[in-house]
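Just below is one structure, and these are the notes that go with it.
As you look at this complex, bear in mind that one protein chain is not there, while each of the others sits in place.
A, B and C are the chain letters, set down in written order, and residue numbers restart from 1 in every chain.
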Amino acid sequence: MSNDSAHSDHHGPGYTLFVIVWGALLVCTALTVYAAEIDLGFLNVALALSIATTKAALVTFFFMHLKYENLTFKLMVLACFVILAIFIGLTFFDTVYRPVG
Amino acid sequence: MADAAVEKGFFASKGGSLIMEWLFTIDHKRIGMLYLWCILLFFIIGVFLGLAIRLELFTPGRTIMGPQAYNGIFTLHGVIMIFLVVIPSIPAAFGNIFLPLQLGAEDVAFPRLNIFSFWLYIIGGAVALISLFTGGGPPDTGWTFYVPFSAVSTTNVSVAVAGVFILGFSSILTGLNFIVTIHRMRAPGLTWLRLPLFPWALYATAWIQVLATPILSITVLLIAVERLLGMGIFDPARGGDPILYQHLFWIYSHPAVYIMILPAMGVVSDIIPVFCRKPIFGYKTILGSSMAIAFAGSLVWAHHMFVSGMSDTAVMIFSFLTFVVAVPSAVKVFNWLSTMYKGSIRPEPPLIYALGFIFLFAMGGITGLVLGSAGTDMHVHDTYFVVGHFHYVMFGGTGMGLFASMHYWFPKIYGRMYNKKQATWAALILVVGINGLYFPMYLLGLAGMPRRYYDYLPQYTTLHQLSTYGSWITFVGLALMIWNLWHSRKHGRPIGKNPWGAATLEWTLPSPPPTHNFDEEPVVTHGPYHYEGVIIEEEVSHE
Amino acid sequence: MYPQIFSAASEVDRAFLIILGFAVFILILVTVVMLWFLYRYHYKKNPDAAQIKGNVWAEIIWMGLPTVIVLGLFWTGWTSFKAMRTIPEGAMVVKAEGRMWSWKFTYENGKTSPELYIPIDTPIKLELSARDVIHSFYVPAMRVKWDMVPGMDTDAWIQSDSLGEYDIFCAEYCGLKHSDMITLLHVQTAEDFQAWLDSSPADPEGKPRGLSLMEEYGCFDCHAMDGTDDVAPPLNDIAGKDRVVVLANGTKKTVKADYDYLRAAILTPGVEMVDGWGDEMPPYEGDLSEDDVKAIVNYMLGKDESGAPLTVAPHPGQQMAEAEGCLSCHSTDGTETERAPSFKGLFGATIKVSRFGKSTTVVADDMYLQQSIVAPSKWVSDGYEDSMPPYDDLDEETVAGLVSFIKSLGKEAQ
């Protein structure tokens, strides 16, 4: 059990940092919209998803304060996304290899 | 007055009305008892339905009911047993009562959330039951709700899946609560490696509950959407894929079988050392295998779909992974047996049930290998072989695990002892009965008898009848066991704090434990299976 | 286990043997060790427990060894699966369609049949499809099972090294009569098969084509012809009746059951649904030729194929029943003779029988009737002697004809 004063020494970062992160998110948004205009074939999807993941990382680490949490929290978040990746990934072993017809 | 209150422990009324005191309680022990009673109630209903199935199958053709009734009954039997009995069973009942006690905590992390998940359980159960009497009558899809049949069936599928949806949330919230409890509320000195194996098993289970159950929610939601809006998400003509439904369903439902079995394994890991008077063999391996099962369990779901028309590559991958998950279970079995080696074994009823568990679970688990092997599964998939497999692991496994917990913790909950001789006999009869009931199913399956068949060809008659006789033996064992416990609740011999001489924290409390659990926060200085200096307290102490 | 007639399945049987053998071995081991410890280390014999906490080597062994064994088991299982899935080039193609709750097998020359006929020692590729919900094609004697998924093409292959008849089950739950979705696999000599394949599907002994089509297309799996509600409304005497139908937008209207109505009800049943019934009937559009629909509708309207009123022909099975001498004991008009129960109203009735000397009740369904003809001693109706000779020499068609004749004499109204 944490002692009650534990969170008074939790100095969240100031306003400016968040505004900067917000700016970065907007830049990413512009980037991804722009990138979608040029035709890169299948890379388009990959690129869009990488940018989305960058944005998601910014949101989780800064807006959601994950950066300031201890290792336990980070591992838990990792577990969640690993499991989700497994669910999606293993399903592809079926659908990709189905005989076409 | 103070004396009486102590004697009744957390049962003692504080003067409110029964409803307020129990249905709105936030005491984890009371919530656990509420679950226990409801689960047992649903179990009895499920058992009667099982009995009805067996009677119908006593002869080919119509025996006691028509096909529509039969299809409804096995669906209901499956839904009740899975979602209302085995999934909540050990975690929600005994987990709630004993997890905080074993941690030396006052309660779970979120007591209000705890009673809320109980209400969800009740509401979900009620909705599921309402589906029987309204609309198009009892759903007839099987507990797996496969599309497209579940999308076109005229029975009351939508209401039933709404019930399942709610039950899913109940299960999620319990899991969430337990994870936080285990992380945050351990008593001083109770390091992760001093945690008894039951909390460890609950911890592994809770992760599955949190990370897999939402898939069930979205899947049943999709069925409802399909029925109400007719979107055609699984309709190939509209770009869907019926096999994807099966993927989604099993992505949850396979991990769910480990939600069912892990807590039972945890209980058994806690019981065996107590009655062998020696530490569990390979503590770290057992807790590691619990976590390994929880993780690897989410990698194998498509072994339910080997002949569904999915790709052969997927068959190979999933068959391979299935075999890999069998190993941690095997490791557990070997470690349990080794714990008995050179022990000083007292064959008390909880141990008998635990050994019954090992035997029956091994009987069921080992046939999981036949199912996991793609070539052999092609023959026995959707036959009675599968029915035999899952009854062995669920009834013989989880069920016996539940009975073992009931006998192990009964004296703690009620401060009384049941008739040990009767309890042992009931266990033995159950083991015989369960084998009589389900072993013929293996033979039926090998002979090609498909499951979910209302009617069958005459060549299967003898084996079906054997199985039905087995169900009657099971009935005797079950009735004897329940009667014994029921009677001893009030009339058993009063018993001391620690009749088994166990070393975990719940046994340091009076029986029944008081509302406030620990007067002062316990400080833990050694592991959970350290029996040196632990006294067997059979007598009620009058301090 | 079931006799096995498929060469590729012998690998599956070997996998069964290996895995089950291992299972039995390990189970005995676990049980014996458990009981021995229970006996040997009983606290009276061994009052002081040895405080062993573990043994790294032992644990490594029983993690490693099972892993190796289990991978071996995986491999046998997988290779046997592979053999079942590797369809030989140039196999004869038969289309198999599953629908609630009957089968349709279509051969390369266009011939269709509700039962599967194959020549011996010839690889057959089955192209599986489903009309309504998922079904599963299962031949236990071949260890072959594969799902038939609506909208998807799946396939399986079989080959038999023995003549005879084998069961085909539907192994995926598909609703009310899932357990009735059973048919037969006939393995014939090449010559017999060719003869069967070439025979035209002509009406046996003057049975109206509409009726045989309806039997073939499984209409009677859902519809009864005796006025009782089955899964679907009964179809006898439907001609000219007023029907209340529900349109897709939920409004109801009343229409007369004339030619066009019936035609539409068969081809696109979901469009106008009979009030009080669900949308279970599969659309037959594209499946039935215009000619076939005409024959069916005219049959329901009580006309022959050309549209002329039908004179009721005697049921084809009647001649068989006379020829085989059934009618010398059984009546067809409900009068019970001392020797045998009447055929009238027999189908669907719940009757008391004694089986192996014990009395139970059974419902006189298809299977019961069929069994009662082929092996009458199995079930003996109460009040009668076990005096009927077993007709186990009848061919399949004749038995089916007799059963269908008995069915035509009405269902027990309950």
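The criterion applied here is as follows: a residue touches a chain if its C-beta (ideal position, glycine included) is under 8 Å from a C-beta of that chain, and two chains touch if they have at least 3 such contacts.
The rule is simple: contacts and distances are computed from a predicted model.
Novice: Name the chain not shown, per its UniProt record: "Phosphate transport system permease protein PstA", "Cytochrome c oxidase subunit III", "ABC transporter related protein" or "Acyl-CoA/acyl-ACP dehydrogenase"?
Specialist: Spelling it out: the chain absent from the display is recorded in UniProt as "Cytochrome c oxidase subunit III".
Novice: Which displayed chains does the hidden chain touch?
Specialist: For the complete complex, the undisplayed chain touches A, B.
Novice: Of the residues B:64, B:218, B:428 or B:479, I need the one that contacts the missing chain.
Specialist: B:218
Novice: Identify the residue among B:233, B:286, B:330 or B:481 that touches the chain left out of the display.
Specialist: Missing-chain contact among the listed residues: B:233.
Novice: At which residues does chain B meet the chain that is not included here?
Specialist: Counting over the whole complex, chain B touches the hidden chain at residues 26-27, 106-107, 109-113, 172, 176-177, 179-180, 183-185, 210-215, 217-219, 222, 225, 229-233, 236-241, 244, 247-248, 251, 515-516.
Novice: Which positions on chain A touch the chain that was left off?
Specialist: These residues touch the chain not displayed: 1-2, 4, 6-8, 10-15, 18-19, 21-22, 25-26, 29, 32-33, 36, 42, 44-45, 48-49, 51-52, 55-56, 59-60, 62-65, 69, 72-73, 76-77, 80-81, 83-84, 87-88, 91-92, 95-96.
The working rule: only the chains that are shown with their structure count from here on.
Novice: From the mean C-alpha coordinate of chain A to that of chain B, what's the distance rounded to whole Å?
Specialist: Centres of chain A and chain B (C-alpha means) sit 36 Å apart.
Novice: Could you list the positions in chain B whose residues touch two or more of the other chains?
Specialist: In chain B, 241, 243, 312 touch at least two other chains.
Novice: Note which residues of chain B are touching chain C in the complex, please.
Specialist: So the residues of chain B in touch with chain C come to 59-63, 67-68, 71, 136, 140-142, 146, 148-149, 152-154, 235-237, 241-243, 276-279, 281-285, 306-309, 312, 315-316, 319-320, 323-324, 326-327, 330-331, 333-335, 337-338, 340-347, 355, 358-359, 362-363, 366-367, 369-370, 372-379, 381-383, 446-448, 450-458, 531.
Novice: Show which residues of chain A lie in contact with chain B when the two form their complex.
Specialist: Chain A reaches chain B through residues 1-2, 72, 79-80, 83, 86-87, 90-91, 93-99.
Novice: Using the touch definition up top, name the residues of chain B that touch chain A in the complex.
Specialist: Touching chain A: residues 183-185, 207, 211-212, 215, 241, 243-244, 247, 251, 298-299, 301-302, 305, 310-314, 317-318 of chain B.
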